[in-house]
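Okay, so here's the structure we're looking at.
Note that this complex is displayed minus one protein chain, with the remaining chains in position.
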Amino acid sequence: MIRFLIRRLFTMAGTLVVVSALVFAIINLPPGDFLSNQIAELRATGQEASIAKAEFLRKTYALDKSLPEQYLIWLGVWPGPEGFNGLLQGEYGWSFEFDRPVGEVVGETLWLTVVVNLAAVLFIYLTALPLGAIAAVKANTWIDYLAAFIGYIGLATPNFLLALALLFYGNRYLGLPIGGLMDPEYEGKAMGMGKAWSVFLHLIVPVIVIGTSGAAAMVRRLRANLLDELSKPYVITAQAKGVPHATRVIRYPLRMALNPFVADIGNLLPSLVSGSVLVSVVMSLPTIGPTLLGALRSQDFYLSGFILMFVSALTLFGMLISDILLALLDPRIRFSSRTRN
Amino acid sequence: MSAPAVLSVKDLSVSFGAGRSETRVVHDVSFTLRQGQTLALVGESGSGKTITGKALLGILPKGARVTMGMAHLVAENSVDVSGPNEPGPECDLLHMTRKELRDVRGRRVSMIFQEPMSSLSPLHTLGAQVMEAVRLHTTHRGAEAQARCLHMFEEVGFPDPRRAFNAYPFELSGGLRQRGMIAMAMVCRPQIMIADEPTTALDVTTQAMVLDLINRLQAETGMAVLMITHDLGVVANMASSVVVLRKGEVVESGPARAVIGEPRHGYTKALVAAAPIIPEMVPVKGLHDPEITPIMRARNLSKTYITRGSGLSQKTMEIQALSDVDVTIARGETVALVGESGSGKSTVANLLLRAERPDDGAEIEFCGRDGLKQDIARLEGNALKAFRRRVQVVFQDPFASLSPRMPVQDILTEPLRIHDVGNAAEQRDRAVELMRRVGLSPDHLRRYPHAFSGGQRQRICIARALALKPELILCDEPTSALDVSVQAQVLDLLREVKEDYGLSYLFISHDLAVVAELSDRVAVMRRGRIVEEGPVESLFSNPMHPYTKALIAASPEPDMDRPLDLNAVAQGAGEPHTWPEPFGYVSGQAPGMVEVDHRHFVRRAA
Amino acid sequence: DMVETPILMHPVGEGQLPAVADRAPEEPLIVDIEGKGRRVGQHGGTIRTIVGRAKDIRMMVVYGYARLVGYDDHYNLVPDILRAVDEEEGRVFTLHLRKGHKWSDGHPFTTEDIRYWWEDVANNEELSPGGVPALMLVNGEPPNVTVTDETTIRFEWPAANPSFLPALAQARPPFIYRPAHFMKKYHVKYGDAAEIAAMVEKSKVRGWAQLHNRLDNMYDLDNPDLPTLQPWMNTSPKGAQRYVMRRNPYFHRFDMDGRQLPYIDEVDMTVAAGGLIPAKVNVGESDLQARGLSFADAPVLKKGEEGGGYVTHLWKSGVASEIALYPNLTYEDPAWREVMRDVRFRRALSLAVDRAIINKSLFFGLAKPAANSALPESPFYDEANAEAWAQFDPAEANRLLDEMGLDQRAGDGTRLMPDGRPVEIIVETAGERPEEADALELVAETWRDIGVKLIYRPLDRDILRNRAYAGQSMMPVWFGWNNGVPTPEAAPQELAPVDQANFSWPRWGQYYQTSGGSGEEPDTPEGKRLMELFDQWSSAKTDQERSEIWKEMLAIHADQVFVIGLVNQAPQPVVASNKLRNVPEKGLYAWDPGAHFGVHRMDEFFFVK
Partner (left out) sequence: MQDHDDAEYHYVSPEAYDAEADLQSLDRVDLDAPTYVLIWRRFLRHRLAVISGVYLVAIYLALPFIDFIAPYAPAQRDADFIYAPPQTVSFLTDGHFAVTYPIESTIDLETFQAKFETNYDKPEPIPIFANCGPKYYLFGVLESNLRLFCPPEGGTLHLMGADRLGRDIHSRIMHGARLSLTVGLIGIAISFSIGMVLGGVAGYFGGIVDWFVMRAIEIVRSLPELPLWLALSAAIPANWGPVSVFFMISIILGLLDWPGLARAVRSKFLALREEDYVKAAELMGASPGRIIGAHMMPNFMSHLVASATLSIPGMILGETALSFLGLGLRPPAVSWGLMLNDALNLTAVTIYPWITLPLVPVIMVVLAFNFLGDGLRDAMDPYS
């Protein structure tokens, strides 16, 4: 177990290094950088007075160095103008756009991101499980087709259009709030009933929007997996034992068919984080998504770099977690040893 | 003499589909199950045995339905203290509501299946699965229920019931799993148990023990057993009456002694005739010394597999699949390797085929018709290809060995194309010839493997192996997936083509009876070692090693007068260190091979 | 006799705040509200408004529009924070502060605050590594700054600096004053070294200069502790979704009844995605909104009026052209540059635009089809300029192009350049406005008929700009001149090749901005003439002279079609709560001059009960 973890962590670290280089390369692909752009913008709008500040930051953050040098400084394996202070030293850098340390900018959005995505995961599981099970048990009946139809409407409607329509009509007919994650007056307040309720109301539409496509896909996969499982001999054994129909489906094959999803939890989270960027932007959710898009657009290099590295690490970590989870949940994997040449 | 009837089935018919596409798979089947007795349902694969059993429990697969008949189950005469207040009433199994059926299933009629691995849920412990039956049908809960399970486990012969209770199915060997299934079926003391080929997937030795267990339990509880099987040997050992099915219809039925002893219908006769038996006296075949004209000679074959656990247990483990095995096959000879599952038979074949590499120190020499000796470990490129042409293989499972997307013609010409033999027309002619040779109509060349029955497919596999006119064919359990009747035909075929083509065989099997018919020499394997080896006559007339004896004793024979000798089985089938002197392995060290008769070797202390 | 603001009565009573008379400057700015045709209002209330990103809370500084000098509603420059300005020969400026004027924290606002900025910020190499702002330099020379007393300071340049006062009145002004008493704590020259070091450590910045720079963003309004002179001050820390702007109790404007402005106690700025703003406005979540709304939203806004409790006004956009194409005279490809510089080409392109259809399709005919030119509100408005080369006349366009020598055509009817390449124009856009794409689609259609192919390409704003600076942009599309209502004292920098951000001639502008360091010198007669005129304007002494210069420049532009404007005076929806008063029904929605709501004096808006 320990050895397995250590080995996996080592490969993960290696992968992360490669990813970091790629991330750095990609965010530096578009010409220019935040500060030169800002200087240009200031110049364009005749704001000479503020240019001085930008010039100042450029030097401080080594943006005048060559790209490879910047990369190494960012990683923290090369001394910058102020010595070694990169990711490895726990220095996430400075967000020029927000004029605050990256850690501070991201910190607030992180937990909200987690809340939104956990809620979406919950939604996906809560809707996909019964729907998928019904679709499989009633395979190729109108119920199955109806489930497919509803799911595919969710899948085939662009998220942001769905978001806009749901927000507007949700507000008009159900009084749901538009945008944001809580009523403004709760901001910065401690969590209480009122705030929790407000957050809940605000979450409804985003979660549906982010979740539908995931849920639809999961319904299809669950259905397929379950169909496979339903014809397995052990289900017939249970039947021969006199186990009632519903129990039979739920206790045995459903649990089996669930394995892939359990394995997916780790994968789902990061993919939701990156997949929900556009939705978050459209719906004005204070999550990491809009911050990332904004940072990429304005080439706020430290900020986007950190978020991207974070998401990548999350994905890799998710894969690790899903391996472990799967092993914990499936006794066959937990105890058996597979043979390899 | 005749015990009271428990279940009488009358004119049971089952169909798949409806309307124009309706196919009847069970046709007017009638039989009576009697208390404390076993009725055997025999017949080749696909004859409708399983469907009949499932129909009785109302667990037919999708699309199947009972079109006619009744199954009259008599009322229970006593009731379990923990069960429902009233004994189950008299009823017709084929005409019940779902709810009533659920009450019957598992409590009054239970069923066990052929595949113990896949018939148990892999995610639940054995205990949980058995407990479920207890909870469903009795008032026992908690500790009480558990005690009942543990008691059952003990009864079915788990050495450590508590461990079994907490074990997951994959942690148990096949025999233990099947015991678990039996425990599950028996835990509610049913009136009837339907056993659908309960031992087909098991080793002969394990099979013997499981059959014995069923017999014992039946004697204790007086329950009636419907035993579904295609093995007349099993029938002879278990059943008091027999129903022979063919294509869904009863061709012969009656008391076991009558049906098996003096079969009257052509099909039953063929079945009985086909059942392999270990001959009392094997006729002496010409004795040759394999060392003079060997075609394949292997020395010191060892194979260690390094396994790495997946998931969390990343411990590496070494599995010694083979240790110091010597095999020599003479030209024109059939050498048989016997032994239970996992004893290393396939590994030997893989090494000889160079599908895998042996551990260092092994030598494998191939000596072809051209007289050239080749170290097969060194073969590369064209030489290797030439070697592949001369040595062919036939696998156990005829369904898995043929690519489902290739018509038979392509399958048969594929080796020719690989080796660039002849032009397209010649290849087609060769395919026609091969089809004829294995007894199939060349008209079927355009067909796909699905269309063929198991026996026919195995013939195609043999034809494919013959396509390149090889010198040596390795047959890895070529008949163990087939019905007995078909098995006999395939064995005949193998014998014939051997003569025609001057072949040599390495024949792998776990069934001594099969081996006895075909081979010249036999090597018995156990735990990666050959424990006894010798000419077939000598070995069968005078088996020395306890393990060999166990194998012979465990082979059920279609003869009502030769019941299984369970003592011999128990003695030989245990771990090597439990073998009596001088055969036992002392502190893991195996004794050497000793020649006890002419070319008859036994592993024992000198 | 001043009236105490109700909301402040409590703190005043408690002694936390001086009474209104003590808070006001000795000579407050008294506004004749009724004289402007408005109603005198009452105190109280919160205006809710929505911004697209947290950064946009700076709009409060724009809307508040308290400047040293600012434009009034007729676009005249008048003193505002300053009591008066004396200007001599256009080069000596004496600024007179209001005696007793205080920062929002109650500390006096004096000439020390201006001096601190000039000597310790602008001239501090660490805080301003790029040197003093260009605005403060005339021919490279900084001014001579003399502090006479607490309320008088003099800037004296060797030559005229006509941009100085207009710059101070901009929507985004160059704050030439800083709250010295507050900032000195963070300045090495004044502050305690150990304390500064501790603060640097705490806020994770890299040195005192960065800390100082971070804290004194007068424009960004992101530091709630930083004292301000604006009508409302930010009270929320960075990173929130809602920002509460509270009234500045020391604000210097009063109505004639002695009520301190602003009437409105609080402005609530909520951050929401741009796409949601119409929806939120529609359900009544905003009391005053123009930002984030476009004409395409007008029907929805109208429809929601009743439920949302607001009215929708349509103002006019104050830019010289709502959508304008900029043929790049300094494009990197020499052959193309030749073509672009040919006035016949630009005229032909302009003639081949069907402005009426564009107006009808995009703005329901509510805008004006016109060239890029001064709006009727400007003293320089000239109908001839607005209509120059702005009729739809494909025949004439074809004739001009043929005459130019672009008379060869490819198989699909596209004209060919002399070197055989097709006349294919790549129009780059920041892609931030859907109308742009629609308009270009319509333009592409009519251009195709004269054999010119238009390819439309959205880019990120920054990338577009970088490409333009490098001479790689062929014909970007943007707004017309920002300043659609030029006045004599406004600098005509958008009309002359002095700025690389002007897509007509980025490389000429670069040349000017880098004093010849990079870019190219203007080498067409018109370019040179515009340059000359700009220089003349810079040294002009009277408005008369400046007006003449402006007129000539505008005429040159109209004739030369440097910028192909499509329509102007586009309708801009402005939503105001039913209860909000003094919001003009018609108005110009302009950035500079105008500061959006700024010139309309948001501090005079009020709620009726």
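For reference, chains read A, B and C in written order, and residue numbers begin at 1 within each chain.
Definition applied: a contact is a pair of C-beta atoms (placed from the backbone, for glycine too) under 8 Å apart; a residue touches a chain by one contact, two chains touch by 3 or more.
The model shown is predicted, which means the values in this text are computed figures rather than measured ones.
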Just to confirm, in the complete assembly, which displayed chains does the hidden chain contact? A, B, C
Which is it among B:190, B:415 or B:528 that touches the chain not included here? B:415
Check each of A:13, A:88 or A:165 against the chain that is not shown and name the one that touches it. A:165
Going by the contact rule already stated, which one of B:15, B:32, B:119 or B:138 would touch the omitted chain in the full complex? B:32
Logged for subunit A, residues touching the omitted partner chain are 11, 14-15, 18-19, 22-23, 26-27, 29-31, 145, 148-149, 152-153, 155-161, 164-165, 168, 220, 270, 274, 277-278, 292-293, 296-297, 304, 308, 311-313, 315-316, 319, 341
Given the full complex, what residues of subunit B touch the hidden partner chain? 1-3, 5, 8, 30-32, 34, 46, 240-241, 246, 249-255, 258-259, 264-267, 270, 353, 355, 384-385, 388-389, 392-393, 395-397, 400-407, 414-415, 418-419, 439-441, 444, 446-448, 450-456, 461, 464, 468, 489
What is the set of subunit C residues that contact the non-displayed chain in the whole complex? 275, 278-279, 282, 295-300, 302-303, 357, 360-361, 364-366, 424, 426, 428, 431, 434, 437-438, 440-442, 444-445, 455-460, 463, 474
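Here, only the chains that are shown with their structure count from here on.
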Please work out the Cα centroid separation of subunit B and subunit C, and write it as a whole number of Å. 88
Inter-centroid spacing, subunit B versus subunit A (mean Cα positions, whole Å): 51
Please output the residue numbers of subunit A that touch at least 2 other chains, ranges allowed. none
When you check subunit B against every other chain, which residues touch at least two of them? none
Which subunit A residues qualify as touching subunit C in the complex? 30-32, 36-37, 40-41, 43-53, 55-57, 59-61, 82, 94, 97-101, 103-105, 108, 160, 164, 167-168, 171-172, 178-181, 184-185, 187-188, 281-284, 286, 290, 294, 297-299
Looking at the complex, which residues from subunit C come into contact with subunit A? 53-55, 126-131, 133-135, 167, 170, 172, 174-175, 203-207, 209-210, 213-214, 217, 219-220, 222, 238-242, 268, 270-273, 275-276, 279-280, 282-283, 285, 460, 462-463, 465-467, 469, 493, 499-501, 513
So in the complex, which bits of subunit B are touching subunit A? 54, 57, 59, 61, 98, 101-107, 110-111, 113, 115, 118-124, 132-133, 136-137, 168, 170-171, 181, 184, 305, 307-315, 317, 319, 356
